[in-house]
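Subset of chains shown; positions unchanged.
The letters A and B name the chains in turn, as written, and every chain counts its residues from 1.
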Amino acid sequence: METWPLSHAARAKLMHVSSATLSTALFKRGLRNTFIAGATLLNPNAPRMVGEAFTLRYIPAREDLDRLDVFEDREHPQRKAVETIPVGHVMVIDSRGDARAASAGGILVTRMMMRGAAGIVTDGGLRDTPDMRRMNFPVYCRAPSAPTNLIHHHAVDINVPIGCGGVAVYPGDVVVGDAEGVIVIPAHLAAEIAEEALQMTAFEDFVMERVVAGAGTFGLYPPSEETRQRFAHWRQERGR
Amino acid sequence: METWPLSHAARAKLMHVSSATLSTALFKRGLRNTFIAGATLLNPNAPRMVGEAFTLRYIPAREDLDRLDVFEDREHPQRKAVETIPVGHVMVIDSRGDARAASAGGILVTRMMMRGAAGIVTDGGLRDTPDMRRMNFPVYCRAPSAPTNLIHHHAVDINVPIGCGGVAVYPGDVVVGDAEGVIVIPAHLAAEIAEEALQMTAFEDFVMERVVAGAGTFGLYPPSEETRQRFAHWRQERGR
């Protein structure tokens, strides 16, 4: 399997584009299902999240297997994932959309932040969310959920393809989150999508400036030929 | 079809009554289903929303019809609705409760605000919600949703009767929103409901004042004859 390392340039661009703009850029390539449903950012003031997906897969718990002593084992996939996620990566957890128990809690999330992870996404719950709401770190979940992981989840695999919030996530895909939610970009498209979304963002900023100034949307959005010229001029002026 | 223009007086009264009080006033007339389910105000500090309904109806998208170039057409119902909604009206969108894609985004919502709309309500998603949370404009949706409109929605009609969040909305109905949610008042009842709700609000303020002062609710809420007299006195004192 080829790998598509995320360049510094692409990462930097993705830091300045919205999940909405990325969704449109991906839709232009026929990708309709790229937004992780129901993943809410706990601290709306956290930094933008950009990084390669590092995945963790849960299946339903079984009472005889999922007891508190399993964490003694350093090979336990949840704990091993926390201690091996590479710098700059985003932990994406397939919790089957089940928020009845936490996918992780404050200590593990803090540890991942300390290790240089770029963020955390689960389609399940998280516990210790009052603390996470104050962390300067992007963490996304479906709902706060105090019950400990083992009550409903069994960690089974690290870094395999998963589903999260109804979206396919392959290890190495580029995961971008803002205060609206989380977009998954197939790894091989990340560079071109980053560039295209940056261009689109310039245009959207131009349009918004004009709308705030009172302009109508006809001929502006989408642009007429005249608008295209005004935009070209605007870009020159702003150096964008 | 008769029309029931919303008078300045009624509008002013509706600015000072809560969605809860309006719900009770409508319930007294046998109307039980007037609160749009799941519509959350994005900026809790936005001004109160009061205005006549101007509606937009979506059906599910079809891949061959709903492509990005449809917006070239000035007759496209979504774009036409944005450019024709009358001043003081509320755009109410029937998105079939489907928040998998946005009903609208930041540019269109800003344009409607600039054109003098009184607010926006959808039972689906909106994109660019981080920006909307900072706008001084009342915008209600079920959930933030980055995917572009066309992925799941096809705009088909302007200003026809619709359902929104399980409630019937007829063009011209009076739509009132506070930080709790959105109430739909049949047009012909708006004036009398506005007046009645204003009276009820005075009484509720009186009751709350007494409860905060330590009074019990028996004989107060609902009022005994003695309470009615105290309330009459209170109104006189306060000039309400």
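Just so it is clear, a contact is a pair of C-beta atoms (placed from the backbone, for glycine too) under 8 Å apart; a residue touches a chain by one contact, two chains touch by 3 or more.
All of these numbers come straight from a predicted model, not from anything done at the bench.
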| item | value |
| --- | --- |
| Homomeric assembly size (copies in this file), of which only 2 appear in place | 6 |
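Rule of thumb we're sticking to: only the chains that are shown with their structure count from here on.
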| item | value |
| --- | --- |
| Cα superposition of chain A on its sequence copy chain B - rotation in ° rounded to nearest 5 | 120 |
| Intercentroid distance (Cα basis), chain B paired with chain A, Å | 32 |
| In the complex, chain B residues that touch chain A | 68, 71-72, 74, 79, 82-83, 100, 102, 105-108, 110-111, 114, 127-130, 133, 143-148, 150-151 |
| Chain B partner contacts - residues on chain A that touch it in the complex | 18-20, 22-24, 27-28, 32, 34-35, 37-38, 44, 178-181, 183, 204, 207-208, 211-212, 214, 216-218, 221-222 |
